[in-house]
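Every protein chain but one is kept in place in this view of the complex.
Entry: chain A
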Amino acid sequence: MGCGFAKSDQAQLKQLNRGTSIVPAATAMRAALLIQRWYRQYVARLEMRRRCTWNIFQSIEYAGEQDQIKLYNFFGYLMDHFTPASSERNLISHIFREHDIGRDVEWESYKSIEVPELYSGPHLSFPMTFSNAAELVEAFKNKQQLHSRYVLQLLVESWRRLRILPNISQISTCHSKEITICGDLHGHLEDLLLVFYKNGLPSSERPYVFNGDYVDRGKDSLEILLILFSFLLVYPNDVHLNRGNHEDHIVNLRYGFTKEVLGKYKLHGKKILKLLQKIFSWLPLATVIDHKVLVLHGGISDTTDLHLLSRVDRHKYVSALRPPKSKKQMRSGLIGSDLEDNDPTYEFVGSSRRRVRSLTHTTYTVTRHEAPRRSLQVQTTRVTYSVEEELKKRRRQAGLSQSYRDLHNSTMNSDLDSDPDSGGELLDSNEDEWKQIVDLLWSDPMPQDGCIPNDVRGGGCYWGPNVTEEVLRRHNLTLLIRSHECKQEGYEFCHNRKVLTIFSASNYYEVGSNRGAYIRMGPDLVPHFIQYQANRSTRELTLRQSVGQTERSALKALREKLFAHKSELVSAFQVYDPEHKGRISLGNWASAMEAVLKLGLPWRMLRSQLVGETVDGMLDYQLWFRELSITEHKTELSNANLLETMYKNHSNLETIFRIIDTDNSGLISLEEFRQTWKLLSTHLQTDISDKAISDLAVSIDFNKDGSIDINEFMEAFRLVGGDLLQHEDDVH
């Protein structure tokens, strides 16, 4: 179809003629149309790439969270089933041991910490003043570190403050105060500083609500906490902190906060972490503005009941990943002498009759979208298999819109082992509470009606617009503000503008990946958004450059995953290539990729960036893997399978190492390494011989002193990955 000139075009032409006289009007028109067409194509293609990249990051991120929970559930399962004599049990009891963190006296010990003359960082005095807090912000801006004495003191004072707060804070915009609401910060100090710069520091004229996830991933999580707590102390009625799912010491083990604190505070790090563990459990769960706007971190479910939530003992839930303890169910003597009966924080379901439950109570295939590539399967432990099958069946019969409560009930009913009479009621109400809290911290909205377990993350649920309607109506609210999910523009509405996601960590996945935003809201309760992107250089990037950068990062992460699953992938490919000719069609390649990796990604669209050359639409997969494979590890590992398994699970390994490294020396013994590895291989249901593990342990002990340096070990993986991909980048 040619460029027909309609009337409006003729008017334009006349206009042009009046202006420049040199260019023939029709030619100029054609030129303009051509450029515009190409521009629009350019933008559309970039958008497509951006979406793909986003999908990659998000699916890897959520798969990691799911992984973490599975690992944790596995330990729970082991604890349930171990007999007292096993040495491995000691290892695991490490993981579950929570030392008494109840007594104040212990915390006062910070007073004995001396601040040396040489210390050039900020000095805090208590009660804190505004200038103290502002000074702290300045100090952190200048990359100073707060002395551990002040850190502990600040944390103790914060804890004192937090424990008198209700579960749900009620605040109002009276006095024409505008409230500022911030979402996830995830250790991105520069974003917090940017918000303060644009919006001003907290004060009674400038109240703030912070909606959780202050820590993990970014490198200044502790500094963010210290700043927020300072302002909390100075303006207790005007600074409100909600708990996020990352305010959880178990999650912190994997996602970097634990490592950050131990790295910055070598002497007192563990103490700081323990105190924070307690503090996290005392963070309020939600904030309500003018009785109309509900602000909480993750989301809701169809059973969310604010009245119930306002009455729970929130500090019982030190980690949302642990089911609540019921004293009646505890089997005495199971755990050992370090059990503190009166310690409310030691939560553990002791009865061997109870199965290990994932946070979502179910493990079956859930399709969030009907398209097959979106389905994710959660692995079950062998013990629970038959029950899961039954659930699957019921679910199929009942249809997608079955509510979470129904599924929960059917879980309870089909637990053939449980004794419905023994303390069932007590456990039920604890279960309810626990579920309410998990839902609040972990849930995500979905476009379709209903409420289904959130199998992608492994915790909480997906809730639909009808649930939003109902919960808001039930509590006489008009808007739900939540965070928890990264959004390109820093914020996003859904559910008919009744749910608003606010995310304040810019460049979350990668430099240039997204903007951060915060909300200003006045008495009219209409949210106004301010967006930003920390890191000046990202603003100067063109759209294509920032998409390109983020994309490279995502593809790198994806390639690492591919390498880690090489054996499984090759097996999957060979299903389509029974004669082992080494070639499969692209269509089969895509199916195999999804079947193994289960990331729900558009593989065909990513194909050009992952695969390269194909001949007649057929891919030579062996060649592909050779191109993809990473250079040899510096130790000579004869067992390639082991290397691959290790690589695939390095996050899990690191988590476990950090747990067992109780004296925070960065070293674990060979014996501990062996035990860890054995445990992990049970979890993964892989078969690795004792000899292979011993050999591995010895080979990794580089300086032959009987211990393994964790950091060195983990570095090996990063280095290995980096080498290859550096090379690839150079080639391109």
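Everything that follows uses one rule, which is that a residue touches a chain if its C-beta (ideal position, glycine included) is under 8 Å from a C-beta of that chain, and two chains touch if they have at least 3 such contacts; residues count from 1.
Definition applied: contacts and distances are computed from a predicted model.
K.L.:
Going by UniProt, what is the name of the one chain that was not included in the view, given "Vacuolar protein sorting-associated protein 16 homolog", "Rabenosyn-5", "EF-hand domain-containing protein" or "V-type proton ATPase subunit"?
P.N.:
Of the names offered in "Vacuolar protein sorting-associated protein 16 homolog", "Rabenosyn-5", "EF-hand domain-containing protein" or "V-type proton ATPase subunit", the one UniProt assigns to the missing chain is "EF-hand domain-containing protein".
K.L.:
Where does chain A touch the missing chain, residue by residue?
P.N.:
On the side of chain A, residues 1-5, 9, 12, 15-16, 19-20, 22-24, 27-48, 51-52, 55, 369-371, 373-374, 447-449, 464, 542-544, 586-587, 590, 602-605, 617 touch the unshown chain.
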